[in-house]
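Below you'll find the structure, written out as C-alpha cells, and then a few comments.
Here the complex is missing one protein chain, while the rest keep their positions.
As written, the chains take the letters A and B, and residue 1 is the first residue of each chain.
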Amino acid sequence: MADTTRHQKQDLSTLNTDYAVKYGFRDPVDYFHKGAKGINHEVVEMISQMKKEPKWMRDIRHEALDIFFSKPMPEWGNTKLLGEIDFDDIYYFMKPIENQQQSWDDVPEYIKRTFDKLGIPEAEKNFLGGVSAQYESEVVYHSLKEELRQQGILFLDMDSGLREQPEIVRKYFGTVIPATDNKFAALNTAVWSGGSFIYVPPGVDAKIPLQAYFRINAENMGQFERTLIIADKGSRVHYIEGCTAPIYSTDSLHSAVVELLALDDSYIRYTTIQNWSRNIYNLVTKRASAYKNATVEWVDGNLGSRLTMKYPCIQLLGEGARGETLSVAFAGVDQHQDAGAKVIHVAPNTSSRITSKSISKDNGRASYRGLVKVHKNAVNVKVSVQCDALLIGEEARSDTYPTMEIDNEQVKIEHEARVSKVAEEQLFYLTSRGLTEDEARLLIVNGFMEPFTKELPLEYAVELNRLIELEMEGSIG
Amino acid sequence: MDNDMNTDNANSEYKIPDMAPELMRGPQWLQEKRTLARDAFNSSPLPRRGLHLWRYTDPNRFMVDRASVVDSAYTEDYDAVEKVELRHLEQGRLSGLVTDLGGREINRYGVEKLAEQGILVTSLSEAVGKYKVLVEPYLYRLVNSATGKFEALNGALWNDGIFIYVPRGKSVAKPLHLLREAGRENSAQFPRLLIVVDQGSELTVIDEYGGGSHKMEKGLSYANSAVEIFGMAGSRIRYVNLQRQTSAMNSYLTHRAMLERDANMLTIILAFGGLLNKQNFGAILSGQNAESNMFGLTFGSGHQHFDCHTLQHHAAGQTLSNIDHKVVLRDKARSAYTGLIKIEKNARTCEAYQENRNLLLNKGTRAETIPELEILNEDVRCSHGATIGPIDPMEVFYLSSRGIPYDDAVRMVVGGFVEKTLKQVPDDLRERLRQFVNTRLEKI
Partner (left out) sequence: MAEYRKVATVSDIPDGGMKTYRLDHDQIVICHSGGRFYAIVDECSHDAAPISTGHLRDHEIVCPRHGARFDITSGTVTAPPAVAPIDTFEVKVEGEDIFVRLD
C-alpha cells in the first residue's frame, strides 16, 4: 500500500515538469511555443501518444475528429450563445506550462465570496479555485480505495481504466453514445481526457457512494471528461460528481460524455451537481442503457455555467427496466439552463418517471427539453412527466419543449407542466407570520426544490440550500 | 421523388411558372402580391425534416405540380350536402350559405338580408375590386410568404375565395355556413378566406371542407387553404373548421386570427377527413383582455395521418387562452399534435391552459404530442397536460356485457370521451357539432 502512495505522489509530481522530457514525442516544446490552441489531427495524435493509448483508441479518436468537422452546429437551442464558441481558441492539449498555475488573485471575486460564505476549508478552496492540481484528501481516498478493491469494484480515472482494463473499455466504449450522435459527442470522443471508469462485478453492492471528488489526477474537473460506468448483473452503485461550490475554470468549453450500462437486475444512481463558473459553456451528453429489470436514476442539479445543454437519457432495453430522472435547474443572471430528460421505451413492461423543477431569476432562462419515445413493441408501459417552473422577477424566462412519440396503445403516458411566479397568497401567508419577504421567498423556493434536495446525500443538501440562499440574496454573479 | 408509378402528383422540384394564369387574377395591387408570393415560393427551400413542425410529415407530399392537376368536377355526395344546408337556411337555422366549388365557382344564398345591414358576404374576387378599401389592409397580413413555403403557394395560386365583413355593432345571430367542395382525383384547390369583424360585433362561421378523390389508384386530390380572421376590439367570433374530406386527399391549412382588446374568439377544430391532413391554427392576442378558446377533435381511422399545430400567442397583458384537443385513433391512423403557448415579455397577468388527450383504440396507431411553452413574463398562470393511452377495457366490457355489440360499445365509450368537449361548446352550436361528430363516429 505504501508503494502505491509513493507511486501516486510520483505521478503527480511530474505534473510540473516538462512533458516532452517524460514522454519524448517529437518537438513538443516547439509545439507549445507555436501556440497550443485549436484542434486538428496532430493534436489528437499527440493526446493519444502522450497517454500511450492502444491503436484502437487512437483510431477512434481520429475518426471522431473527422465526424466533428463534418457536423454542423445545432440549429435549435440557444444558437446565439452557441455561436460564440470559438473552437480555435481552446486548448485541447496540455496548456503551456506557464499557464498551468493560477494565482489566488485570478479567481473571480464572486467565487471567493461564495467559498467564504459556504465555509469551505482552505485546501479545498485552492483546489476548487483551480489554484492547485490536487485535493489534499489522500488519506481518505486511499482507505476508500482499499474497501473497493476488496469488493472487486474498479473505480479509476478513465485514462487508467483504459490502461488497466482495455478489454472492458473496448467492449463498452461508444456503445451507448457513438461519436456520430452529435457534434459535441464527436469532439469529446476525439479529445477526451479524464472522467471516471467504474466497473461493479455481478451481485456486488457498492454501499458507499463513489464520488468523483476523490479521484486524484490532473484532469479532475476537466473540460472533456469521459465517464463509463458498468454495473454488472445484480450489482448496485451510486456515483456522485460535481459539488455545490462554484468551480472556476479558464477553459470556457466543457463537453463531457457519460455512458452508463445497467445490466440485468442492476441499479445505478448518478447524481450531478453542476456549478461551473459563469463563463462556461457546458454541453453534455449523458445516456444510460437499462437491461432486464434494471433501474437507472439520474439526479441532475444545474446551477452554474453561462449555458448548459444537457438531457440525461435512459434507454429501457430489457423487460421490466425502470428509469427515473430528477432534474433541477436554477437560472440566474445571464444564465441559460437548457436541461431536460429523455426516456426511450423499447422493451415491454417498463416504466419511467421524469420530474423537472426549474427556477428562473433576474434575466435567467430555464428551458426544459424532453423526449418520451415508446416503440412499437413496448406494451404495458407507464410514463409520468411533471415539469414545474418558477419565475422570479420581470426579466425571467421559462420554456418547456416536451415531445412524446408513442407507437403502442397499451401504455399510460401522462405529462403535466405548470409555470407560475411565487404566489402572492403564499407570500402573504408567510409574511403575515413574521418572515420578511426575502425569507418567505426563500422558503417557497426551498419547498419547490424539495423533491430534489431530499434525494441528495446530507452534506450536499445542506450546501445546496446555502447556495440557493446566496442566489436568492443576489450576492452571487 | 421520382416514382412514375406514383399516383400522387407531388413534384418536389415544382416551381410556379412566370405566366401562371392565377397570377393575373385581380387588380394590379393583388397581382403584385401574388407575384411576390410566387417568387417567395420558388426561392424558398422545402422545410427541413427534423424541425418539429415537419418532423412527422413529409413536406414533399404537399408539393403538388399545378400543371399536372385539373380543376375537376365535384363529387356525387356534394349535391346531397348542399340540399341539406339549403334546407337549414330556409328553416332559419343559418344566416347564410356560401358554396365554393374548388375555388372556381362561389355561390351565395340568403345573404341579401345581411347586406341590408352592411354585412358583406362575397367572393374575394369581387371584394378585391369593389371593396378594396376593406380588403387591402387585411389580405395577406396574417398568412403570407413569411409564414412558410406552402402559405406562399396559396398566396400565389388561390383562384377565388370568400370575404366576410361585419361592420361595427352588428350581430350575425345564426351561423354563416361555408361549404367548400374539393374536386375529384387529380384535382388541386387553393381556398382562401378573409373575415373582418369590426368593433363590438358578433359572427359565427362554420367552415366546412368536403369532397376529394375516392380512389387513391386513380389519383389523389389536394387542397392548400388559408384562413385569416381579424377580430377588432370587443368583437366575438366563433369559428368552426370541419374537415371531412375523402380518404384520398392531401390537405394543408393555415389559419391565423388576430384579436384586439377585449375580443373573444372560440375556435372549434373538427379534423375528421383526408388522407394526410396538416393544419396550423393560431390566435394572436394583441390587445388587453383578449381571449381565445380552442377545442379540437380529431378522429382517425384507416391510414389517416393528422398533423395539427396550434399557437396561442399572448402579445398583450391580461389575456387568456385555453386549448382542449382530443384525439381518437384506430386502425393504422396517426396523429401528431404540436401546441405552442407563447407569452411575450410585456404580457403581464396572463393565463394559458392546454390539454391534449389521445385515445388509441388498437395496436398500429401512433400518436405524437409536443405541448410547448415559451414564457417571458413571470406574472403568469400557465399549465398544460397531455395523456396517451388505450380505451379503458373495463368500460367496454361493462357495455358489451349488457348485450351491446363490441363496435357499438367502443363507439359509446369514445362518445363519452368526446362528450366532455361537447359539453363546453355553446348551446346553440352543440347540436350541430354533435351531428358532425356522430356522422364521423359511425365510421369509427
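Just a few scattered comments:
Going forward, a contact is a pair of C-beta atoms (placed from the backbone, for glycine too) under 8 Å apart; a residue touches a chain by one contact, two chains touch by 3 or more.
Treat the numbers as computed from the prediction; the structure is a model and nothing was measured.
Annotation: of B:K170, B:K332, B:K345 or B:R381, B:K332 touches the absent chain (contact as defined above). The missing chain, though absent from the display, is touched by one residue of A:I47, A:I177 or A:V204; that residue is A:I177.
If you put the hidden chain back, the residue from A:E53, A:E405 or A:E463 that touches it is A:E405. When the whole complex is considered, the residue among B:R25, B:R55 or B:K174 that touches the unshown chain is B:R55. Counting the whole complex, the residues of subunit B in touch with the unshown chain are 1-3, 5-6, 8, 49-50, 55-56, 58, 216, 303, 332, 368.
Contacts to the hidden chain, counted on subunit A, fall at residues 67, 175-182, 287, 289, 315, 317, 344, 346, 375-377, 405.
Here is the rule we go by: only the chains that are shown with their structure count from here on.
The distance from the centre of subunit A to the centre of subunit B, each centre being the mean of the chain's C-alpha atoms, comes to 45 Å. Interface of subunit A with subunit B (complex): residues 75-76, 360, 389, 391-421. Only residues 51-52, 345, 358, 360-363, 365-390 of subunit B touch subunit A when the two sit together in their complex.
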